[in-house]
Structure formats: C-alpha cells, structure tokens
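== subunit A ==
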Amino acid sequence: MELTQTTIVAKPLPFADFVLPESKQGQNFLNLSFPTTRNEYWKYTRLGKLKTAKLKISQTSNITVETINNIVAIDRYQLVVFENGFLRNDLSDLTGIEENNTLSNKLSNEYFTALSDASFTSGINLKVKANTVLTKPLLLVNSSSDPESISNINHNITTQQGSEAMVCMLDLAAAEGSGFLNSVTRINAESSSNLEIVNLQVLGKATAIQNIYVDVAEDASFKHFGFSLIGQLTRNNINVNLNKTGAYAELNGVYVPSGSQHIDNHTYIDHIAPNCNSSELYRGILSNTATGVFNGKVMVRQAAQKTNAFQANNNILLSDKATMNSKPELEIYADDVKCSHGSTTGQMDKDALFYLQARGIKKTAAVKLLVTAFADDVVSRVSDEHLAELINAMIEKQISEN
Partner candidate 1 sequence: MATTEKELLEKVTKTEYKYGFTTNIESDKAPKGLNEDIIRLISSKKEEPQWLLDFRLKSFEIWKTMKEPNWAHVKYPKIDFQDLYYYAAPKPKKNLESLDEVDPELLDTFKKLGISIEEQKRLSGVAVDIVMDSVSVATTFTKTLKEKGIIFCSMGEAVKNYPELIQEHLASVVPVKDNFYAALNSAVFTDGSFCYIPKGVRCPMELSTYFRINESNTGQFERTLVIADEDSYVSYLEGCTAPMRDENQLHAAVVELKAAKGAEIKYSTVQNWYPGDKNGKGGIYNFVTKRGICEGDHSKISWTQVETGSAITWKYPSCILKGNHSIGEFYSVAVTNNHQQADTGTKMIHIGKNTKSTIISKGVSAGFSNNSYRGLVRINKSATNARNFSQCDSLLMGDQCGAHTFPYIETENSSAQVEHEATTSKIGEDQIFYCNQRGIATEKAINLIVNGYAKEVLNKLPMEFAVEAQKLLEISLEGSVG
Partner candidate 2 sequence: MLQIKNLEASIEEKQILKGINLEIKRGEVHAIMGPNGSGKSTLASVLAGKEDYEVTNGSVLFEGKELLELAPEDRAAEGLFLAFQYPVEIPGVSNINFLKTAINSIREYKGMQPIPAKEFLAKVKEKKELVELQSTLTNRSVNEGFSGGEKKRNEIFQMAMLNPKLAILDETDSGLDIDALRIVANGVNKLKTKDNAVLLITHYQRLLDYIVPDFVHVLYQGRIIKTGGKELALELEEKGYDWIQETEVSA
C-alpha cells in the first residue's frame, strides 16, 4: 500500500498579508471572515474579484496639483493629499492637522474597517477647536495611481463644541488605474458643532470601500453628501449615532453608475436620544448595465421619543439592463415618533420629456435637463454654491458621456 500524505491547507484570509498579526487589531481581523452575498449586509455586492486580486503596497507618486485642480479648484481649499495610502507631504498644507500614525483602539467586526484598523498606513487627525470656524475648507484627497496598490486610510475628525467646519473629500483614481482604496473615517461632532462633508468619488476602475462612523452630540449637526460619479465597485457605509438630544444628521447622495459599474450606499442612523431629527435623500441615475444599491436603515431606540426621521431613495433607470436594488428599513421601538421612507425606481417622467420636446428641445437635451434637475434636488442642499455648481456640471458631463 502506498502511503499518501494529505495536507489540509487553510485558505489564507484575503489581505491577511497586510495586517500586523501580533497586534490586537490584527488578531481581531484574522478572526473575521471575508463577506459573501450570503451575508445580509453584502447581499447585493459581490466582492469575488477583490478577494482574488493581487495587490501590493505601493509608494508610487504620480498625482500632481494639476490633476486635482482639474477637478476642484484648489485655491479655495487647504489641500491635503494621500496617494496609494501615503501622505504626499510635498502637496499638502498640514496647518492645524496631524498625520494619524497610531492604530485605532476600536475593534470592529466589519471586515474592511478591521482591515484598515489593523494595517493602516496613514490618515489625518483633525480637531476643529471649540467655538472656531475652519476658515478655509479642507480638501482631503484620497487617490490611487497604481493599479496594483492597496491603500488603507484612517482619518479622525473632531469638531469641538460650537465649532464649524466643511470638508471636501475627493476620492480619485487615475482613469487607467484600478487598485483598492479602503478607508475608515471616524467623526466626533461635539455639542453644538456643525460639520459638513462633501465626498466626490471619481474612481475610474478602482475598487473603493469606505466606512464612516459618526457620533453626534447634543444640538450638533452632521451633514454628509456622497457624489459617486465613477467607480468600478464602490461601497460606502455611513453609520451615524445620534447620541444626545437635539442631534441632527443629514445624509444625501447622488450616484451615477454607467458601464458595468456597481455603486452601493449603506446608511445606518441610530436614534439613541430623544428629540433628534434625521433626513436622508439618495438619488440614483443608472445607465448601461450598471447596478445601484441603496440600503438605508433607521433605528429608533426605546428612549428616542419625539424622533423625526425621513428617508427617500429615488432612482431613474436609463437603460433596460441596469439594475437597482433598494432596501429602506425602519426598526422602531418608541411610539411618539414620525418616521417615513419612500423608494421609487422607474424611468424618466415621459410627460415631462414630451413637454420639453414639444417646446422644441431635442430629446437628448431634454433627458439631460430632466436628469440634472433630478440630481439637483440633492446637489442644491450643498451649502457651498461653488462646489454645488461644480458637482452639477460633473453630473451633467457624466450623463452626456453615456
């Protein structure tokens, strides 16, 4: 009889090579398993390609100020640039900002958060001092220029009591480049502070997974705008805790996937304290064989009486082959609340289209006009008018190209 030796080789966990295995964050990560569509949280987003992608840490420096300036006029901002997960000191103005060089103390059971926490390369620590206003808004660029790079970014932003800040986050990938951008942003909006984040995603063929965790204190206001213009596979998870009475959260987004792109927005608003309001408006314009996902959950805890929570998700399918999966959820344990959500998916308003055509507007122009107006309901909520104008133009351009 021949002797055969069977060796059972455990399949390595994707990205295990990038974490610090001896740290508690590393241990935490190694105990998790790679999410599949059997996992409810990932039901509509397949990560198969990412799982087998050959990635490396890359220190390529290709991005120039011009590249950025072509998208957002930088003179109005304090610029901080990360490329492939590394800080570009040469392009950045770090006044009042520290580079984040420590591992997060939090142990997350979300796979990509845990990955970033256990292996991050860089990020910023921004603390807006009490009762001050951030004079120049921050333009925080997270870019990928190497098609094989993995970048893990961890940002921490705190707006201290009574302060006010606006941050524009630009997620950027060179048109040809792919790569994987994984980021975690932890936000602490202290009492009576106001923070507005506008996130522009122009991600080419890259895969981007973003996790944002927000704590909102008494009478503080947090607004987030996500404009996902291009991205092969984009997943944004925004988790907001309304911790104290009077806290306010507003989450908005427009996603315009085309080609075979897949854009997935998951929001979770946890009403923990009474008298908090939240509002969500996400709009999708989908063409070609693109897929959009919206999953918005509103949780209202037993103590969170007098909650007002409103959520809407509207989608236009411009192509027969596009797919939209919408899952608005309410989980409510308090009775004196006003919560509602609405979700619509369909094609453009034919009557409106006809009306415009009857006034002599060409069909393509009419479509562009209507779709831009559809997006503008979200865009017009951005407080910076310059930026709103810019975003509208970008959306219009994106639609024209498809």
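These made the cut because all candidates are chains of the complex that A comes from, given by their letters.
Worth a mention:
Here is the rule we go by: contacts are C-beta pairs under 8 Å (C-beta built on N, C-alpha and C of every residue); 3 or more make two chains touch, one makes a residue touch a chain; residues count from 1.
Computed from a predicted structure; not experimentally measured.
Contact annotation for this complex: of the listed candidates 1 or 2, subunit A touches only 1. Chain contact summary for the complex, subunit A toward candidate 1: residues 40, 302, 305, 315, 317-347.
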